[in-house]
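Just one protein chain is left out here, and the rest sit where they should.
Moving on, here comes chain A:
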Amino acid sequence: MADLTTLQGLRRSPLHDMAAELRGGPVPGERAVRLLEWPYLTMVSLRVEPGSDTARRIEGVLGTGLPERCGDVTGEGAHSVLWLGPDEWLVVSQTAPESLVASLRSATVDGRAQVVDISANRTVIEVSGRAARAVLDKGCPADLHPRAFADNTAITTSLARVPVLLWKIDAHTFRVMPRASLAQYVAAWLLDAALEFASPLPAGQAPAAEGA
């Protein structure tokens, strides 16, 4: 039987077959758009009663509080915790899934909670550049204006009619997290949606000001 290292060498990310297109697809210029896949990030689904003893032990393991409101993201460094629902969170982490799940489960042994490794559920497509928000606005029903969608905010919404998690890092950087089986569709849609921003603006027209 193949060991884990062999298997990890064989695995392919959801956008493996589109790597060349993503590399060749970026739109340069004043309204630049870049696409980048972050494959194999550790993601753990976490369900627990907020404010309970178990929740506090979990917060101790993660080294950060669980976000309390829709959109909130907590955590610096290795783990980020995204709000998915009033009793449901997604931990996105750079540590190995086995060790993270084991340490979270050890915090929940005598409490009621659910900790599941769902790293293979989604992939992460980073959309960055001056026109990143304009590209997403073409297919996302949520209000992405900075007054409604602040930096380091993540919401569950849809993009091109497909359910995604949308995580805003800063004004020009967004992480789109579609299910793995829909990742190629979302990436193809993003490549197509970004195409129009390659054309130069008409003479005398400045790029849209930040926040407009």
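Just so we're on the same page, a residue touches a chain if its C-beta (ideal position, glycine included) is under 8 Å from a C-beta of that chain, and two chains touch if they have at least 3 such contacts; residues count from 1.
The rule is simple: contacts and distances are computed from a predicted model.
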item	value
Name of the absent chain as recorded in UniProt (options "Carbohydrate ABC transporter permease", "L-lactate dehydrogenase complex protein LldE", "Sarcosine oxidase subunit delta" or "Manganese/zinc/iron transport system ATP-binding protein")	"Sarcosine oxidase subunit delta"
Residue, one of A:13, A:52, A:157 or A:173, that touches the chain absent here	A:157
Per the touch definition above, residue among A:84, A:100 or A:191 touching the missing chain	A:84
Where the missing chain touches chain A, by residue	70, 84-86, 88, 141-142, 155-158, 163
